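The complex appears here without one of its protein chains, the remainder shown in place.
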Amino acid sequence: MIEQMVNFEVRRSLIQAMETDSDRSPSLINQTVFERAGVRGPNSLALLESIGLPVPAKPNTATVTETGELLLRLSNTECWLLSLRAGMNEKVNLLREAVQNAEGVYSLYCQYSHAQLSLTGELSLTGNNLSAIMAKVCGVDLRENAFPTGSIAQTSIARVNAIVVRHQSEEQEQFVILSDITTSEYLWEALLDAMAEFQESY
Amino acid sequence: MNRLPEPMGLLIDRESPISFSFEGTAYQALKGDTIASALLANNQWLMSRSFKYHRPRGPLTMAGQDANTLVQLPSEPNVLADRYLLDNGLEVTGQNYNGSLEKDKDARLGYAGRFMPVGFYYRAFYKPMGVWDKWEPTIRKKAGLGIADLTFQPTYHDKAYLFHDVVVIGAGPAGLSAALKAANGGASVLLVDENPILGGALTYHRFDVEGKQADEWRLKLVAEVEAHDKIQVLLNATCNGWFSDNYLPIIQGNRMYKARAKQCIVASGAFEQHVVFRHNDLPGVVMSSAALRMMKWYGIKPGVQAVILTGNNDGYLAALELAGQGVIIGAVVDMRNEVCTQLKFALEEFGIKIYQSATVYEALPSANKKHIESVKIHAITAKGEVSEFGEEIPCDLLCMSAGYMPAYQLLCQAGGKLDYDDQSARFDITNLPANLHIAGSVNGVNDLEKVIKDGEMAAQRCLNALGLANEVAEPIVCSLKTNFDWPIFKHPKGKEFVDFDEDLQAKDIVNATRLGYRDIQLVKRFSTVGMGPSQGRHSALPTARLVAEATNRTVTETGVTTARPPFVPEKLAHVAGRIFSPYRRTPMHHRHIELGAKMIPAGIWRRPAFYGPQEQRDECIQAESRHVRSKVGLIDVSTLGGIEVRGPDAAEFINRLYTFAFLQQPVGKTRYAVMVNEQGVVIDDGVACRLEEDHFYVTATTTGVDAVYRSMTKWNAQWRLSVDIANVTSAFAAVNVAGPLSRKVMEKVCSDVDFSQEAFPYLACRTGSIGGAPVRLLRVGFVGELGYEIHIPSLYGEMLWDLLMEAGAEFDIKPFGVETQRLLRLEKGHIIIGQDTDGMSHPGEVSLEWAISRKKPFYVGSRSVDIVMARPQTRKLVGFKLPKGSPKPKEGHLVLANGNKADRDIRGNITSCEFSATMDAIIGMAYVGIEQKEIGSRFPIRVDGGIEVLAEVVPLPFYDPENTRQEMSV
Partner (left out) sequence: MKIMHCPLNGPRNISEFVYGGEVTTMPDYQTCSDREWAEYVFYSDNSIRIVREWWYHAASGYWFIAERHTATDEIIKTYDASEIFNQRVDFVEKVQEEGGRA
């Protein structure tokens, strides 16, 4: 029912900003209203495979689809599909359609229960600063050698539960952070505070 | 200024002069100076007054290990002058004096010392009762140290995690070699040291006659460490504790790092120990290592003529170093009877006289009593005994080398045990956790080459444990004896200090044992030994020895007191800095703020209490309440818990978790759902909506939903039913539109649902859409009027609010807050779980028998409910009423037994109470004794000020008992 995209324009996340100062790196981007969908259940992985999505080999790892969505595997029976750009909705809609009449697969409410933030740094500028920022709010070692691209940590950030994914595109490294939408303004502020000492202009 | 030429003065920058003041006098110093070294450079040795007797004190360790140099800064008291790096223009004063540092009127307290024996305060002010209260202000004034600046400006402090394979605490020779070996073996290494440069003892200690080894090793090891990309170095940083699994708080500047080490090596070194003799606290009496630090670190010449009092070879090496910098060595007084011939020859080349089997028995002060002027040397005749006559030698510096105490604090926090070995006169540490290693002098290894080897072996053990290597790590044995076994010489006139912080003399410790305090922990608490800022770094060893001797036990049996974090004093700012306190906001939060809501915390949430200023609370609530009863109001109930249960076993699962019967519940209907725990206590309630045959949507209380969800998933981890359980609390925003006009508003915003009474009756649920977004609609009656709960995906919450306000404008719709809702539901007699129930409330006590199915085989807690319900009840939740003008009881006020006022028992308590304009009376709910529960009976409530009011039991609900309002629309 609620998985169909309606009225994209009237969606509101609690966080009123879309992005921090864009000429400074690292930056924090609010992707809460972007499309995402999740499935869980004994047949969920098979369903994802049947529609051609690259299911990660083990829990707490992520893959990137050919069109650029992130596919997170959170347990043996649960996956989330995230778009990282506004308007990127083809794969997510495909999944929403496929789950409608599938047996042993339950659609999840991550579109609405979670905020999606992206802590993004220019590769040319940041070095290893993103993990240093995260180390101010998170007790899991997220440095690249311990937590390579495609790793997922379901953990606590600034004392709220969150899912953290390390992602890398050509020019940028990012941590995609999914956290309860009702604490998202709080988390936004906490991350800005942690980032301040590392930000540089470019 | 007093400055030696290079290479002395490793830490100072001779090109950068700075100025500062002490006690109002201006001085010059150099960048890199501490407050203490800057004062010494200006020949100012007196830095503080002792805690109890106000004796003059100067530097003892030059390493922040003692309390002899506590000074006052404008914004900070109790600063360690020998640690605090001087800033240009800093204004420093002394503290703990009456008058001035130089002329302290309280110094005469020292003469009263013999009338203030150990435990004086405990014993003198114990009786008669109340005498302490009288004396306390005077004593507190005398007892205080520095002055806190209450006008301070808060500064930013924060925390950050660090993750490493190996964390090495201490960057002396053992720590440096350990860090290198571990990093070369492939581990990521964090190397932590409290000093501003790497090297530890290599930066000041002399290891050989030629005086070359320290620098050679230091330059080599430091260069390699600094060039290594797998080693992170933290300088000026203190590891202040050890917690489970190598969780290490490390303080550097305004940040507290929380380092997590897979393996940890403690190479924390050892504290040089003093000799206990009369007047061993005079300024000018220092540890040998302190004199070396003055020279090597700051280029300070510590004296003109020195005497060295030693029980090991390090005193000889210190003498060579001092002599090399032009200090006249009056004598080396060796407490031992055997001596290393090589060192003896080396001293003789300087023409230095050596006394063997001798000690300094007393230090004599200068005329102004503020510095040492000479020492009296006596022969040692037996353990702690000296010859009757001695020889007096003038000196302005006395260096003590009695041995070392391992810096065991972190290790003992990790469970390390200390064992005293009579042969070496030293404590060894055993029983460490598998992932914690030690190296260097803390491990009893003192020979430099062996120290370096010991660091490598500790690193080897780490590499083996990390799976990066698999080589045998042989233990390093070092037979170099550093500790003299009895450097304690009691004097008939006393003032031979064991603990400088607390002015405790040898006899104080012995007397404590004579008063029956034989256990070291009791000795500490009675005498206060080791309680001062230096935390027993120098007093623990002589105390253990003295107590062992006085109680005829071994030093191992006596032991030392427990070492607890923090290792050095920790500012509260470090603990408090950047604490995370999450809060939750509903999707309509910003609208509430725009509407002037008074926001209050509800658990972790922020909710509108009412709309209006705090001063008008009561008026706002009554007005909002009247508005809902007469027109229409809306309240944000997004905080309400929501749980989805889907799958073939959904109904079976709900049926097991909640007390009612759910298997036959029709699709499109809601049912009240009460949850009890296995003890039969009511823990949550909500509404179960059957949206489809295999799909339930259950609400839960705001604060209970997380526990409810955990409980559900835990049960199904055991039952293995075919369901999916999801906590969707945050996924849905929810609004309750209530009041006689609510149907009209709903019909305007939602066109695809038939809101007629026949099509959408009370307790039904429907799905539809509002503003294009899908909604779930529930006909509920929590506030006792016609009402609809609208649940909408969170991203559309603000849109829903706006549409309702817009559509409701013609009906005068107004928002109401959670305090108004509490009043409305109270009028309707609806309980709130957690407010009207407690940890003992079973369903019968709160009249929920009707919500329990007696027909189904099982629900969680069913057996317990059967048992408690079969028993005679002792209390009951009832509704009560008080006249309008009566004092208003508060939640928690006690319900008393009826009858004789003298022996009145507590029978219960108030759970909810408020003035109701609708009822024109004070109404509430309370637990009363079972004998008080009948309608019309009266029971006493004790309200504020001990006043008793008599309340009348009335039937619930107070308002609209026939439920006619549910169907009433205008």
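Per-chain numbering from 1; labels A and B assigned in written order.
By definition in this document, a residue touches a chain if its C-beta (ideal position, glycine included) is under 8 Å from a C-beta of that chain, and two chains touch if they have at least 3 such contacts.
Here the structure is a predicted model, which means the values were calculated and not measured.
Student: Would you mind listing the shown chains in contact with the chain that isn't displayed?
Tutor: A, B
Student: One chain is left out of this view; which of B:Met129, B:Ala382, B:Ala717 or B:Ala902 touches it in the full complex?
Tutor: B:Ala717
Student: Of the residues listed, A:Leu74, A:Val99, A:Met134 or A:Ala158, which one is in contact with the missing chain?
Tutor: A:Leu74
Student: Which of B:Asp13, B:Asp149, B:Asp245 or B:Glu619 touches the chain that is not shown?
Tutor: B:Asp245
Student: Considering the entire assembly, which residues of chain B contact the chain that has been omitted?
Tutor: Spelled out for chain B, the touching residues are 243-245, 247, 656, 678-679, 709-710, 713-714, 717-721, 727, 854, 856-858, 862-864, 866-867, 870.
Student: Could you list which residues of chain A touch the chain missing from the display?
Tutor: These residues touch the chain not displayed: 59-60, 74-75, 139-140, 153-156, 161-163.
Just so it is clear, only the chains that are shown with their structure count from here on.
Student: Indicate the whole-number Å distance between the mean C-alpha point of chain A and the mean C-alpha point of chain B.
Tutor: 34
Student: Mind pulling up the chain B residues that touch chain A in the complex?
Tutor: Contact set of chain B toward chain A: 158-163, 188, 258, 260, 578, 580-587, 589-590, 605, 638, 644, 646-647, 724, 726, 728-732, 767, 769, 771-774, 793-799.
Student: Can you check the complex and tell me which residues of chain A touch chain B?
Tutor: That would be residues 1-2, 4, 6-7, 10-14, 16, 32-33, 40-41, 106, 108-109, 111-114, 132, 135-139, 141, 143, 145-146, 158-160, 180-183, 185-187, 190, 193 of chain A.
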